[in-house]
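After this line comes chain A, so read on.
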Amino acid sequence: MSIAPSALPIGMRGIEKRFGSVAVLRDLNLDVEAGEFLTLLGPSGSGKTTLLMILAGFVRANAGSIRVGGDEIITTPPHKRNIGMVFQNYALFPHMNVFHNIAFPLKQRGVAAAETAERVEKALDLVKLQGLGERRVDQLSGGQRQRVALARAIVFEPRIVLMDEPLSALDKGLREHMQIELRALHRRLGMTTVYVTHDQREAITMSDRIAVMNAGRIEQLDKPETLYARPQTRFVAGFIGESNFIPVECRNGSVWYEDRRIHTAAPTPAAGRHLMVVRPEKLQLLANAEPASGVNVLEAKVSDIIYQGDSFVCYAALRDGRQLTLRDYCRSDVLAKMPAPGQPVSFGLDAQDTILVAAD
Partner candidate 1 sequence: MNRTRSASIVAMAGLMASLAAPAMAGDTITVASWGGTYQEAQTKAFFKPTADALGITIKEDTTNGLDDVRLQVTGNAVKWDITELGADECARGSKEGLFEKLDYGIIDKSGINPKLVHDDWVGISYTSVVLIYRTDVFGDKGPKTWADFWNVEKFPGRRALSGSQATETLSVAALAEGIPIDKVYPVDIDGALKSVDKIRGHIDAWWTSGAQAMQLVKDGEVDMASIWNGRAGTLKKEGAPVSFSFDQGVLTADCMVIPKGAKNKEAAMKALAMFVSPQLQANLPLYVDNGPVNEKAFETGKIPQDRLKDINSAPENVKKQVLQDAEFWRDNLVEATEKFNNLIQQ
Partner candidate 2 sequence: MSAQTALMQQKAGRPGPDLNTQALHMDARRESLRLLALLSPSLLLVFAIIIVPIGWLFWLSLFDEAGALSAANYARFFEQASYIKTFITTFKVAFIVTGACVLLGYPLAYMLSQLPRRAASICLIFVILPFWTSVLVRTYAWLVILQRKGLINSWLIDLGVISQPLSLANNFSGVVIGMTHILLPFLVLPLYASMKTIDTDCLRAGMNLGAGPAATFRQIFFPLSLPGLASGVVIVFVLCLGFFVTPALMGGGKVIMWAMRMEQTTSLYSNWGAGAALGVVLLVVTLALLGLFQWLLGARATGVWSSR
């Protein structure tokens, strides 16, 4: 990824926000690198949108510092922050056509008419809306509006672009298509981007790094693959990807599930109760009870098998009644040893894929 010369890093320190007696953000610290695509991911009410609004200047924090490059902007009014933003509902100006919507930020900056026309044309090219400048906003499809909003947010070459769930109003196919386009556009322009979504799949697809937010804090900030492979909290493990949680105990330097020792690649955590995170696609059906070394075995009884075309899902219950889910592709070797509901079955989980998180 090339870092555009205009891209700037953001440093947030000690951001606090309360609405009345409700704390929405608590002592939040976050560094966004120059040119990075960083996603704030979390359920509704986690504070991700509030953080974005504070960044844009629409919401005033109770405490904290935001530095862009070296400059403190926490008290800078929104129209002087020079930050582009794409709104959830696009917030296009209904009384202006596409051209004037996109030209709006240039007009505010006193850009000459000829240059404005040229830059708007370029922005329209960039979002693949060539020749639609004269269209009225209400004559555009959802996807086209999305592109206009995007063009408007980048046409003035802001140092930073914020996006507030910009794809949530689009249908699935278009959304996935736009994810790829947004990603490509970011690669090309290289502006520092802070993206808000509650869709973990979207976050994983698009981001350089993801900050998972919960209850006004950042639970974990990592690359998508690290977040998935090494979630540090139960919340992160549960929010990103599917998981079954199995309670385990650490004693004498080993990990135990009931009377079975669990092998892990990671160092054994402190003594006490923990949770083992089991991802459905990491489980394998074992043909015999003698697994290879370093594979944890879990015995269960099949309760249901759901066929999904390219894959299937096998639901099973452990002896203590806990649910386990296995997902695998419909390869003939797997299908050959497919158990029937009610049958006992052994699941294998490689030590490399065995994740432990603190029980809360």
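FYI, contacts are C-beta pairs under 8 Å (C-beta built on N, C-alpha and C of every residue); 3 or more make two chains touch, one makes a residue touch a chain; residues count from 1.
A word on the picks: all candidates are chains of the complex that A comes from, given by their letters.
No experiment lies behind these values; they were computed from the predicted model shown.
Every candidate listed belongs to the same complex as chain A; state which one touches it: 1 or 2.
2
Please name which positions on chain A make contact with candidate 2 in the complex.
Within the complex, chain A touches candidate 2 at residues 56-58, 77-85, 87-89, 91-95, 97, 104-105, 108-109, 136-138, 152-153, 156.
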